[in-house]
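In this view, the complex is presented without one of its protein chains, the others remaining in place.
Take a look at chain A:
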Amino acid sequence: MSYVWTIAEQSKGKIKSVSFELLSRGRKLADKMDTKLSSILLGSNVTDDSLQELIYRGADNVFFVDDPRLENFIVETHSNVLSDLIREYKPHSILAAATSSGRSLMPYVAIQVNTGLTADCTELDIEDGTNHLLQTRPAIGGNIMATIKTPDHSPQMATVRPKSSRPLPIDTTRIGKIIRLTLKDELVDNRVQMIGFRKDDEEFVNIEEAEVVVAGGKGMKKQENFAILRELANRFDGVVGASRDAVDRGWMSYPHQIGLSGKTISPKLYICAGISGSIQHLAGIKTSEHIIAINTDPDSSIFQLADFGIVGNLFEVIPALNKRLEDYKREGK
């Protein structure tokens, strides 16, 4: 029986947490088929302890292609390497994260190895009898859920949104193999050069990988008012997001935008204030686990999606909430 693979990601030698989230998904599938789970990592300068963590979090094998030329993600080279591994080891299925690299790598590889790929799956299962990977994903802004399979091609491949599953706890009794591979020179593609990296926005955030997102919309009235949201976000170690209206007004930069023409997020907790809940905004937050909304208008659509809604003035409610959380932290209740 061929194995289940998950694609791990690293940045500057550090394994990203999304790699562990994928392992918990992969573990379930591998167990159901009674096969093994391998974690595939392309990068450089990753410590043995970090590789070992992949095993403690669910992997049976870790394949690590270790080369400085793999440190930065360049889709041409990374896809050559992954396609080469697929041709050699013939995995049953591959899960990758729906990140900026996973969403570039996987569609490129799907063509190279001639198989299908399903994007942004929210549920994955193995069909009894056939061992087909059942891939369920939202489409049309989350208004339909489609279950898809790839019956006649191999491997069966899917991407999964960051934060849509929890990593397994570390289990130091788990035993697995770490297999280091060298990069074959002929797989290196030098057509594209990374010539720089920019991070000029001090508040640059990775809202797709945050557990808690606190967002504001046009109802925030002006840029300075986002300070109360920032304070709230900090209480949860979360980050601040915004509706498109708030971004178009220049109150927040584009990387903070949530929705159809911004980012799609699946945090554990989404809190929003002064956002009406347009269909384009809702498309980006539907897969959040818990949604809390504050809006003066009881009829605003955001309340249809909220698990807890407060009809009220955000300039009264948010400061009161901040104060209450402060007391809560001090008194433990």
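Details
Quick note on the criterion: a residue touches a chain if its C-beta (ideal position, glycine included) is under 8 Å from a C-beta of that chain, and two chains touch if they have at least 3 such contacts; residues count from 1.
Operating definition for what follows: contacts and distances are computed from a predicted model.
In the listed set "Cytochrome c domain-containing protein", "Sarcosine oxidase subunit delta family protein", "Na+/H+ antiporter subunit E" or "Electron transfer flavoprotein small subunit", the entry agreeing with the UniProt name of the missing subunit chain is "Electron transfer flavoprotein small subunit". If you put the hidden chain back, the residue from A:K32, A:R69, A:K149 or A:R249 that touches it is A:K149.
Although one chain is not drawn, its touching partners on chain A can still be listed: residues 11, 72-73, 75-76, 79, 99-101, 103-104, 106-112, 114-120, 134, 138-153, 189, 191-199, 204, 206, 208-209, 236, 254-255, 257, 260-262, 268-269, 279-280, 282-283, 286, 290-292, 298, 301, 303-313, 316-317, 320-321, 324-325, 328.
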